[in-house]
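For reference, the structure I am asking about is given below.
Coming up: subunit A.
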Amino acid sequence: MTLRLYLLQRLTAALMVPLIVGHLATIIYATHHGVSAAEILGRTRGSLGWALFYGLFVLLAAMHASIGVRSVAADWTSLRGRPLTILMWGFGVLLLLLGARAIYAVVAS
Partner candidate 1 sequence: MIEDRQTDILILGSGGAGLFAALHVHQANAGLDITVASKGLLGKSGCTRMVQGGYNVALHKGDSVERHFMDTIEGGKWLPNQQLAWTLVTKAIERVQELENEIGCFFDRLPDGTLHGKAFAGQTFDRTVHKGDLTGIEIINRLMEQVWARPIKRLEEYRALALIPDATGKAVAGVLFLDMRSGQFCYVAAKAVLLATGGGPTMYRYHTPSGDKSVDGLAMALRFGLPLRDMEMVQFHPTGVLAGRNTRMTGTIIEEGLRGVGGYLLNGAKERFMFAYDERGERATRDIVSRSMFAEMRAGRTTPQGGLYISMGHLGPENVRRQFKGMVERCADCGFDLAGGLVEVVPTAHYLMGGVVCNVDTSTEVAGLYVAGEDAGGVHGANRLGGNGVANSTVFGGIAGETMSTDIAKGLDRRSKDAQALAAEVARAEMPFARKAGDLNGLRERLLDLMWEDVGIIRDEPGLNRALDALAQLEDELLATGVADSNRAFNLTWSDWLNLRSQIDISKVFAHAALKRENSRGAHFRSDFPDPGDLATSRFTIVRQRDRRLEVSDAPVEFTIVKPGQTLLKGQEAAE
Partner candidate 2 sequence: MSGLNQRLHTAGHRRDLFWVAAIVHRVSGILLACFLPIHFLVLGLAIERTAALDGFLKWTELPAVKIAEAGLVFLLAVHLLGGIRVLLIENLTWRPSQKRLATAAIGTAGVVALLFFLRAL
C-alpha cells in the first residue's frame, strides 16, 4: 500500500466512526424501543438531512472498502499491479452506485 491510499483509508475510517456509531445507535435504539421499520422509513423519506448522512456514509465506505479490498487482494491473491487498481476502482464504483440507489429508494421513493 502506498502513502496516499493509506491516508485516504485511515481518513475515511476516522470520519466513518461517528457516522457508524450514529447508525448503530439508531438501530439499537429502534429495536430497543420497538420502533417499526415503517416509522423509520417514514422519518427518512424526503429528508435532506438523512440523504446527506447516508450519502456521506456511502461515499466514505466506498473509498475505504475499495482500498481495503485492494490490500487484502494484494496479500491473499496473486493479483499485482494494474489488475489490483482495476479491482479497487471497480469495487468502489459498484459500492457507490448501489449505495446511491439504496439511498434514493429510502429517501425519495
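As a selection rule, all candidates are chains of the complex that A comes from, given by their letters.
The rule is simple: contacts are C-beta pairs under 8 Å (C-beta built on N, C-alpha and C of every residue); 3 or more make two chains touch, one makes a residue touch a chain; residues count from 1.
Bear in mind the structure is a predicted one, so any value in this text is a computation, not a measurement.
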| item | value |
| --- | --- |
| Selected partner (touches subunit A in the complex), from 1 or 2 | 2 |
| Residues of subunit A defined as touching candidate 2 within the complex | 10, 13-14, 16-17, 20-21, 23-24, 27-28, 31-32, 36-38, 41, 58, 61, 65, 68-69, 72, 91, 94-95, 98-99, 101-102, 104-106, 109 |
